[in-house]
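Heads up, one of the protein chains got dropped from this complex, but the rest are sitting where they should.
The first chain written gets the first letter, and so on, giving A, B and C; residue counts start at 1 in each chain.
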Amino acid sequence: MTNGRKLRLAMAGGGEGAFIGAIHRMAAALDGDWELVAGAFSSDAGRNRRTGAQLGLSPDRVHATLDALLADERGRGPDERIDAVAIVTPNYLHAPMAIAALDAGFPVFSEKPMAMNLAEARAIADAVRRSGQLYALAFTYSGYPMVEEARARVARGDFGAIRLIHVEYIQGWLSRPLDREGNKQAEWRTDPARAGLGGCLGDIGTHAFQLAEHVSGHRVEALSADVTTHVAGRMLDDDVNVLVRFDGGARGTLRATQVAAGEENGLRLRIHGERGGLEWSQMEPNTLTLRWLDRPAEMVRAGGPGLADTTLPRLRTPSGHPEGYIEAFGNLYRAVARLLREQGPTDGEPIGGAGWFPGLEPGLRTMAFVEAVLANAASNDKWTPLSVPMR
Amino acid sequence: MTNGRKLRLAMAGGGEGAFIGAIHRMAAALDGDWELVAGAFSSDAGRNRRTGAQLGLSPDRVHATLDALLADERGRGPDERIDAVAIVTPNYLHAPMAIAALDAGFPVFSEKPMAMNLAEARAIADAVRRSGQLYALAFTYSGYPMVEEARARVARGDFGAIRLIHVEYIQGWLSRPLDREGNKQAEWRTDPARAGLGGCLGDIGTHAFQLAEHVSGHRVEALSADVTTHVAGRMLDDDVNVLVRFDGGARGTLRATQVAAGEENGLRLRIHGERGGLEWSQMEPNTLTLRWLDRPAEMVRAGGPGLADTTLPRLRTPSGHPEGYIEAFGNLYRAVARLLREQGPTDGEPIGGAGWFPGLEPGLRTMAFVEAVLANAASNDKWTPLSVPMR
Amino acid sequence: MTNGRKLRLAMAGGGEGAFIGAIHRMAAALDGDWELVAGAFSSDAGRNRRTGAQLGLSPDRVHATLDALLADERGRGPDERIDAVAIVTPNYLHAPMAIAALDAGFPVFSEKPMAMNLAEARAIADAVRRSGQLYALAFTYSGYPMVEEARARVARGDFGAIRLIHVEYIQGWLSRPLDREGNKQAEWRTDPARAGLGGCLGDIGTHAFQLAEHVSGHRVEALSADVTTHVAGRMLDDDVNVLVRFDGGARGTLRATQVAAGEENGLRLRIHGERGGLEWSQMEPNTLTLRWLDRPAEMVRAGGPGLADTTLPRLRTPSGHPEGYIEAFGNLYRAVARLLREQGPTDGEPIGGAGWFPGLEPGLRTMAFVEAVLANAASNDKWTPLSVPMR
Partner (left out) sequence: MTNGRKLRLAMAGGGEGAFIGAIHRMAAALDGDWELVAGAFSSDAGRNRRTGAQLGLSPDRVHATLDALLADERGRGPDERIDAVAIVTPNYLHAPMAIAALDAGFPVFSEKPMAMNLAEARAIADAVRRSGQLYALAFTYSGYPMVEEARARVARGDFGAIRLIHVEYIQGWLSRPLDREGNKQAEWRTDPARAGLGGCLGDIGTHAFQLAEHVSGHRVEALSADVTTHVAGRMLDDDVNVLVRFDGGARGTLRATQVAAGEENGLRLRIHGERGGLEWSQMEPNTLTLRWLDRPAEMVRAGGPGLADTTLPRLRTPSGHPEGYIEAFGNLYRAVARLLREQGPTDGEPIGGAGWFPGLEPGLRTMAFVEAVLANAASNDKWTPLSVPMR
């Protein structure tokens, strides 16, 4: 039904001055799969209107609220009606908006973290099951081709049994109290009422956690955490160090901070098994470094020789023509489009498939992770188990 | 007139199996400035039709030839008619197509090299002057933010008078005779009838030349060249080494090869002046390394502190979220769109402006460079001057 | 008294097939400060004799035991007698040998870890106080020029108050059970009777701990640890992850492993304060990377501009001529020589001085660290304090 036309996207959030909404729009546009046709961009009426106009939307598709948008879209015919809703608001709106969209019969592509807490995340999961609609989460880094290469190589046993899994996500932009100096991005991210339980933990610790579990194929079973707020007056954490124990015996650490002054966006994953290991760093995303017990280290390159079959469809350019963050994001939009076009709403393809995207499972697990970290940090217990009933 | 709507693009070339056409489409789509509405994608009727359908074009906007496309578009009203033509064919079609489009009253965004030789390039220049239409050339690497940062820093004198300018463009994909093994990209690029005078020289040597002159602000005055074909049976060069002398006294080398087995797309520029120097490498495009006589080296980063005013509008993401080749390309499309929207056809903004793009001047100079290199290589003269009458 | 002549060194351990003894000999020889004149290299009589002969020692200076050596040396006149003893044996001999040498009136340069446990280390400290002799510990990495640069910059406040201190020491050579395959280095390092309480923890975790405290100037106050043995049958740990809290409020992690298959000798330190941070990696020791909130990152280079006064005397070559591990080691030997020549036995110069070397304080603290890590890992307590009475 959708074949031969662009899919129609509505956006909730992402008005003037927002960061991630513009990224979503570029990522969706990149491969020609999507066109943005409707939006509820801002609770500020003027900003909402201006954003719609700048994006060339018809004024009757720009709504003051998501509810109004959903009602309008449900009334439109199949030649006009949106195919999905992208939710790019601050965290506190993720759950109510996702549930509203799902219950209105629309697939959802939501920003992370999934929700403010695990209870909200479970309510979303219920709505997904109830509605039968697709639900995708913007764990963007999963979209990088070399992340898929890493995952595929661990899965096929290149390194033997996995022993060590270390992930870190290091930013410095909140080293100063920007949250009290008028920076909107900083403001809501450090406000428990809008960000949820975790600060840095929810904002980027969740990315680190999802990446480690996604690539390693192992699940965290227990953790021990040190959670700190370095900037005086800040209400949420800005620095988190966690000891993690995985199923199968792998051990590691997870580190997330937003007060590593001078650092940019240092998401880095290192995994070692019996015979070798891998390293991937988001800031140089087109190289996957492999090291081996018995032969020289290799630099596997996007577009170069030796890539897994599941990596290839995530590439757009020949080797040496760098792809970046927007392309990684675009791979998630492409995967969602593919599923909507070819199969209708489902839970997505198997991991590694061109139609795979992060959905409920990492969403629920990351929220449980946030709660377990905070519970552990507030207690004198050495270890806190991480168990996440998936239903 | 074009404000508030997407600009309409037609594409000549870029059918199934082509490489650069798809890049143009992604780059044009990225920022929401352009929509592809028409095309003459291939001389193969089936391939042409299929490409149009895959791209969601209306069948009446898909034409067997560019001439048919231009005639059709001239007959359409201002609410439908295309705003520009992208030419993404093999080299031998660049000049006739550009001239036809310009003379039909349409702006042109052409792949490089400008033409098969300098005479053809001059004919294009004549058509530009005759038609008054905009003419842009896909010297893509000029679109990288950190290339602009480099240019701006040289221009404002950070390094003092420039002494050394070295540029290299190193690929390995033609190390084997792919041109005789069914690789379409290799076939036409090594066929004088379709590629023009230069092989590697025309294909990537021109990029290197344009980048060096663009960033340094200096112009090559004389050169001495060694031009080689390493792969037996190949009809055009695959390896070029050139000594270059610039106005103002700077000296350097230009190296381009497509037989550096194992290399990817290694375009690298190094410039040194009296007080320091810079290094930029396309494969890690978001870092500009600066070295100084009297203080530690600096890594200036896309999105980080200390950027020039003219660099900032070329960025889409915060620091540490890598942008790449498609985004660099998108900056050229964005610049062309900006000029078409705001000012109508012109010669473009001053270098550094958000509406700047490479046009006639680098186009003509690169063609003259190709001819001078080949003339020098064929003679016993040490030095061949490079003089390019711009009219 | 020693001015104008080389200092005379005796060595305990370091016979044929040993690793670190040869490093000590090269480091001591490098700057012409020392000559090796005596030794008790091995408990194997043949190996002992051959090592002495290969090193060109007079047979009467080669002894079956350190005790015999000490007795002999005490009987020699001031024109012959050794100036110091280097102890390069497996760990279990460090304490008894150091105490014997000190009590015999000789300065000691000992391999790390200081001893098998804290009690032994305290016995050494008592002998140092009793004898008044110099005691130096081979925390080699402290000898790198750029480690001194890092320390000096933290100390002078370049980064503001320190918030984050992360150190890791990653090796892979014990990924397989080499300890049961005839590798002598592996054998004793994994044998509690010869290595002491810690495996990887004692062997390289101590280096990481000392480096972090030395450079940051902060002391670990409490820790929480996960200690693992991944290789079946191994009696000591081979992988350690620790959450660390420092005085002054800095938080961080310490990671040490010898089963990161394919890794070499990855000692890396990262420290961040309010305004910026530093990164130093032992495998590229001549660069210190500095990142800043408000300006581009810098690469401070050995021999380059901008170095601290205390860094300069630790350099032997102009910038760009790499110095390495042996030179770092040589800086410790040079510092010991300097003190012995100029001042006689003391506690060493202030940190940063050309005569500074690691001695009792880091020795005792690292042994207390090993015990605290193991105690914490064996308990259900979240945090174990680290307090080290220095007397």
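Note that a residue touches a chain if its C-beta (ideal position, glycine included) is under 8 Å from a C-beta of that chain, and two chains touch if they have at least 3 such contacts.
A quick note: this is a predicted structure, and the numbers were derived from the prediction, not measured.
S.K.: Kindly state which of the options B:D226, B:E284 or B:E349 is in contact with the chain not pictured.
M.R.: Among B:D226, B:E284 or B:E349, only B:D226 touches the chain that is not shown.
S.K.: Can you say which of C:T65, C:T229 or C:N265 touches the chain missing from this structure?
M.R.: In the full complex, the listed residue that touches the missing chain is C:N265.
S.K.: Check each of B:D103, B:D247, B:E342 or B:D381 against the chain that is not shown and name the one that touches it.
M.R.: Touches the omitted chain: B:D381.
S.K.: Provide the residue numbers of subunit B that touch the chain removed from this figure.
M.R.: Interface residues of subunit B facing the absent chain: 159-160, 163-164, 166, 172, 175-176, 224-226, 228, 230, 239, 241, 243, 245, 249, 251-253, 255, 257, 259-263, 270, 272-277, 290-293, 297, 379-383.
S.K.: Applying the definition given at the start, please give the residues of subunit C touching the unseen chain.
M.R.: 4-6, 19, 22-23, 25-26, 29-32, 36, 53, 55-56, 171, 173, 263-266, 282-286, 301, 303-304, 316-327
S.K.: In terms of residues, what is the contact footprint of the unshown chain on subunit A?
M.R.: These residues touch the chain not displayed: 290, 292-301, 304-306.
Methods note: only the chains that are shown with their structure count from here on.
S.K.: Need the central chain here, defined by C-alpha centroid distance to the all-chain C-alpha centroid.
M.R.: Central chain: A.
S.K.: In whole angstrom, what separates the CA-based centres of subunit A and subunit C?
M.R.: From the centre of subunit A to the centre of subunit C is 43 Å.
S.K.: Give me the residue numbers in subunit C that touch at least two other chains, ranges are fine.
M.R.: 290, 292-293, 297 - these are the residues of subunit C that touch more than one other chain.
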